[in-house]
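Note that one protein chain of the assembly has been removed; the remaining protein chains are unaltered in position.
Chains: A and B, in written order; residue numbering restarts at 1 for each.
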Amino acid sequence: MTWVDAVVHGVLLGGQYALLATGLSLMFGVMRIINLAHGSIALVGAYMTFLVVEHVGVSPYVALVVVIPGALVVGYILQRTVLERSLRGGDLVPLLTTFGLLIVIANLLQYFFSPDVRGLSSGRVGTASLQITSTLTVAWFDVLVLGIAIAVIGGLQLLLHRTQLGRELRATAADADTAELVGVNARAVYARATAIAVASAALAGVFYAMRSNFDPAAGPTELIYAFEAVVIGGIGSLWGTLVGGIVLGVAQTVGAQINVQYFALAGHIVFLAILIFRAVRAAGGVKIIRRAFA
Amino acid sequence: MSDHAISARLPARRVQRWTVVSGSFTLALAGLVGVLAFAPVLFGQGTLTNLTELYFLVILAMMWNALAGYGGLVSVGQQAFIGMGAYAVVYLSVEHSVRPYLAMGLAALIGGALAIPIGAVVLWLRGGAFAIGTWVVAEVLSILVSLDATLGGGTGTSGLLAFNLRYTPDQRLRNTYWFALGAAAVLLGVLFALLRSRLGIALQAIRDDEEAAASLGVRVLLGKGVLYVLAGAGCGLAGAIILAWQLSILPSGPDSVFGVNWTAKMIFMVLVGGLGTFEGPIVGAVVLYLLETYTAGPLGVWYLVMLGGVAIGVALFLPRGIWGTVQERFNVRLLPVGYRLR
Partner (left out) sequence: MSARPLLSVEQIDARYGLLQAVREVSLEVDEGETLALVGANGAGKTTLLRTIAGAHRLTGGRVTFDGRDVSDVSAYRRTRMGITLVPEGRRLFPHLTVEENLRVAAAARRRGSWNVDRVLEVFPLLQPLLRRQAASISGGEQQATAIGRALMTNPRLLLLDEVSLGLAPVVVDSLYRSLAELSGSGSTMILVEQDLGRAMAVASRIVCMLEGRLVLEGAAEKFTREQVTEAYFGLTAGGPE
């Protein structure tokens, strides 16, 4: 594989990360909640789709028609019952709640579905590939996932900037108390944000399951990549999350090109470098470093 | 109105640091530590193992609370220091024939020293970026250690050679017990002294409003740095204890010394016990210890589900944690870290 090939695959990988990270970004941007259970929720999406496929016999793509609305409802209820109350306790309490959810979900999945590995068929798209150059072939599936990530983020941006719900979401994210003063029901707004986040997580989970086999223990490694994507892209920015995912994906594939074992390490190093660069710049820039070494 | 007339109308106020309750409790605690030192004479293997585990959890909980509760630093990466502490003990005692328990003590210095460059990288970050940043640093260390053949690579390493050469399993158990008790007591003492000092007030100010504190001349970065170094040292000691216990350690995978589940336990203990209180983490450690010791066996698969349920339940109904709620309701402080106006 040439370097260009690695970059292209990195971009496509970034699409996967961005799809998973979108919900994370939304929940953190609007409610300052670090949802440790996000990966588990994505996995539940995969398992629910698996059930629908098993019992109804349709393809996973069709199953989404049932799973996604279900996820919206589940997210809404989750916020109104558990997360809303946690927020009232303080900034760190949602960490405990989502941690609890993570454990409960992971172990319940283990119990009901056993540790067996399963898979979802990705249909004809799953095996089709696209020849770009003589050395470079990409899977149509990966292109599809990137496309879906862009569509989801684009759709959310439209929602946020062109609808009343979007204005209320952004206002509540900025200043929930003042939003209430102009008539916004902050709790309902938060619930809608979580609903969207959970639905996007489920979507990401389904595509993850179509790409590779999954079992109840899958997920934690991907979760840290999703968090990295959100932070690289800048908290509060959805397009930033896409960019962050792509930057991370490219760093990882290029690192793997140097040495297969450097895959994750390369991503982490780039992540840290970007954060340090930003922090130094915010603290006064290169002058500080010069002064420190003068 | 003259100054005299005004001051005559105000009741005289005393600032009190020790109350009868807190004074007696602190004495009792010191006494308890003394008694516990004799435990190896009084109790059998099982109890000693359990108590060592308890001290270990107390150390972890205290350190995470020091960071998050007193410094506002939500670290998801303390496992970096735990792992490095464990590996440092192996490296020193196996490669360099340092006496194992001395190596374990040195793990504190190594953890603290490591906290300086890592802190230089992460302490600039705020909030969520800091949390994820610390996690990533831990992951980087995990990967670097896994890639290093001299440290045993992905299959891990062991302190077997160093320990079994010098101690019988029984001796190792006792020595580790005393080490853990000592480490917990020392860390408690250091944290206590820190919080009662000027730094303690500075930290309270930083916690309440960082910008305002900075504008008043509080050295914010320095305050956070001290806490981070202390937590690094404490977690290094915890890692050393793990090594003395298990002898074999792994740098990656579900049982890794660099695993994020260590942080998960810390979050559980501190938030269930009571964030930002001195006694809270101890309460939380006791809770986790009791749950692990007495319910893990009988519940089997459902143990973890129950643990998660407890976490959610506490978050919903006791958001200030068990001790935090008690403290609020009954205005009780067992250890005199704050001030009372009478």
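As a convention for this text, contacts are C-beta pairs under 8 Å (C-beta built on N, C-alpha and C of every residue); 3 or more make two chains touch, one makes a residue touch a chain.
Worth saying up front: this structure is predicted, and the values here are computed from it rather than measured.
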{"item": "Chains in view that touch the one left out, judged over the entire complex", "value": "A"}
{"item": "Residue, one of A:Leu120, A:Val184 or A:Ala204, that touches the chain absent here", "value": "A:Val184"}
{"item": "Which of A:Ala174, A:Ala217, A:Ile258 or A:Ala273 contacts the chain that the document leaves out", "value": "A:Ala174"}
{"item": "Residues of chain A (touch criterion as defined above) contacting the omitted chain", "value": "164, 167-168, 170-171, 174-175, 177-186"}
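We adopt the following convention: only the chains that are shown with their structure count from here on.
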{"item": "Computed distance of Cα centres, chain B from chain A, in Å", "value": "31"}
{"item": "Sites on chain B touched by chain A in the complex", "value": "68, 74, 121, 124-125, 127-129, 131-133, 135-137, 139-140, 143-144, 147, 260, 264, 267-268, 271-272, 275, 301-302, 304-305, 307-316, 319-320"}
{"item": "Chain A residues touching chain B - in the complex, by the definition given at the top", "value": "28, 32, 34, 82, 85-86, 88-90, 92-97, 99-104, 106-108, 110-111, 220, 224, 227-228, 230-231, 235, 261, 264-265, 268-269, 271-272, 275-276, 279-280, 282-283"}
